[in-house]
Structures are given as structure tokens and as C-alpha cells.
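So, chain A:
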Amino acid sequence: MTTILFIEQVLNGLQFGVMLFLMAAGLTLVFGVMGLINLAHGSLYMVGAFAAATVAAATGSFLLGLIASLAAAAMAGAIVEIVVIRRLYRRDHLDQVLATFALILIFSEGTRWLFGSFPLYLDIPAMLSGSVTLPGGIQYPLYRLFIIGMGLGVAAFLFWLISRTRLGIQIRAGEADREMIGALGVDISKLYTVVFALGAALAGMAGALVGAIQSVEVGMGEPVLILAFVTIIIGGIGSIKGAFVGALLVGLIDTLGRTMLPIAFGTVMEASAATTVGSALASMLIYILMAGVLIARPQGLFGAAA
Partner candidate 1 sequence: MRRETIINAALAIGLLAIPLWAHVTGEIFTITLATRVAILALAAVGLNLALGLGGLVSFGHAAYFGLGGYAMGILAFHAQTFDPIFTWPFVFEGTSQMLVIWGVALVVSGLAAALIGMLTLHTSGAYFIMATLAFGQMFYYLFVSWPKYGGEDGMSIYVRNDFPGLNTLDPIQFFLICYVLLMAGIFVSWRIARSPFGLALKASRQNAERVETVGITPFRIRLAAFVISGMITGLAGALMADLNRFVGPTMFSWQTSGEIMILVILGGVARLYGPVAGAALFILLEHWLGGVSDYWLAFVGALLLLVVLFARGGLIGSLAGREVAHD
Partner candidate 2 sequence: MTEPVLEVRHVHKSFGALRASHDINLTLYPGEIHALIGPNGAGKSTLIKQIAGNMQPDAGEIRFLGQDVTALGTVALARMGLGRSFQISSVIPEFTVLQNVVLALQGARGASYHFFRAVLNDRDMTETARATAARVGLADRLAVWAQDLSHGERRKLEIAMALALAPRAFLLDEPMAGMGAEGAAEMTRFLAELRHEAPILLVEHDMDAVFSLADRISVLDYGEIIASGTVAEIRANPEVRRAYLGDDAEAL
């Protein structure tokens, strides 16, 4: 495997990881602050993608589509929070999981009813299409670099938000002691809605960004959701830093694994067996990593020690 190919895969892994981070950050924020597991997070990813595709197709502007994705996902998130999620904060995790699973069904079938079963397409804007030549002579799609940039930018924004703003203080305090911040006069309901909508917006944005390189279809969110769960387990629930590190780890290991394992097995087996075994193992790689974390450090890399 050439260096160029390797670097390309590293960049792909980074791009994947950064998108996972957007999903995982929202999930971990909601869990850290509100103590709620939200399975419908993948639906919000899907809502963002569909909003972006629809608006971009109607207006011809990717930028408008992106803004629409944020707005639509945040709004959907806020509505869902007010109507359903609010009733779940005091419930046990089983109820939260079931109720948000019910939301997945409603969102998925609802979207299918509105848009049909065929995927929508979201085009990469002309400004961002094509490849860039990186140092070392590597040709890499500009759009993917854009995604990496956006993801890192959002990460930086989140870190700033959490550590420098009043909202961030409320979030951190809420994570530490939920009952106390109510007693201190913080409007809990509003805080929770804001946090939920923020998480939703992040998911929606990820959906929109990825929608341009994959297709926009019903059910696109759940595989990403599950990977986000893996990320959170590895990184530690409630920790944005953990979500970031975990996401990059998962993104890199999964991407690199898929290309490198078949090649590695190819050195000891003949080609078709190597591909089969290699890709089968590669598909399990991050779960094996997750299993390892569960054994060695069950609270996650950056989670609070039990």
C-alpha cells in the first residue's frame, strides 16, 4: 500500500470521524445534562439531510440547504423535546429507549410518506467540487476537506461554548448536579430544550454534510447512531472531549481497517479469501475495540471513574 493511498485513507478516516463527532457530541450532551438516552438522534440526522436536499434542490444553493438543515433539525428537536422528551426525564432508561425508538418509527415512516422510498440527492456545490493537490502530490476531494474543516470548526465552537459562555457553565453544572442548578434559579426547562435542540442541530448538520457524498434516504441515521454509541462508550458518556477522541479513533480505525486488513491477510492467504476474511474482520473491528474498552476501562477513556 502506497503512502499516498495511506494518507488518503487517513483523511477519509478523519472525515468520517469528524462527522461521527457531530453525532456523538449531541448524544453525549443530552445524556450528560439530562440523563436521557435518545435513540431518535439518528432521525434528526435524517431530518437535516432531507431538509438540506429539499432546500438546495429548490433554491440551487448548498449554503441555504445547510442552513435549512440546522434550522429544521433544531426545530424538530425542540418540538420533540417539548412534546415527548420532557415527560421522560424522570423515567428509567427503558422507558426513554422505548419512547425514542417509537419516535424513530414515526419519523422514518413519516418521512417515507412525505418523500417516498427513493433516495434524494444533494449535490456538492460547484465551489467545493473537484480535488485539491495536497503537499506530497496527493489529490484529495475538496469537499471532504471542507467537511473535515467544518467538523473541526464545530468542535472548536463547542469547546468554546462549554468553557467560555454562560450556557456552557449551565451545561457543565447541569452535568454535575441536575437538581442543584434548578435550586440555583436556572430555568431548567428552557436549558433542556436548548441543549436538546443544539444536539439536534449538530446531528442535522452532519446529515446534510454527509448527504452530499452518500445518498439522502430513510434509515440513513440509524447506522450512524449506533456508531455514535460505540464512540461514546469508548470516549466516555458525558464528555465532549471523549466524544471527540472516540470519534476520531473510531473513524480512523474503521476506515483504515477496511483497506488495510484485506491487504494484510493477502500476505498469508490467497486474494479472495483475504478479502472475505479481511472485510469481515474489518466490519467487526470497532466493536472489538469497544469490547476492549469495556473490559479495560468500562467508564470510557474520558469518563468519570466508577
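Candidates were picked such that all candidates are chains of the complex that A comes from, given by their letters.
Just so it is clear, a residue touches a chain if its C-beta (ideal position, glycine included) is under 8 Å from a C-beta of that chain, and two chains touch if they have at least 3 such contacts; residues count from 1.
All of these numbers come straight from a predicted model, not from anything done at the bench.
The contact partner of chain A in this complex, picked from the candidates 1 or 2, is 1. Across the interface of their complex, candidate 1 is touched by residues 31, 37, 84, 87, 92-95, 97-99, 101-106, 108-110, 112-113, 222-223, 226, 229-230, 232-233, 237, 276, 279-280, 283-284, 287, 290-291, 294-295, 298, 306 of chain A.
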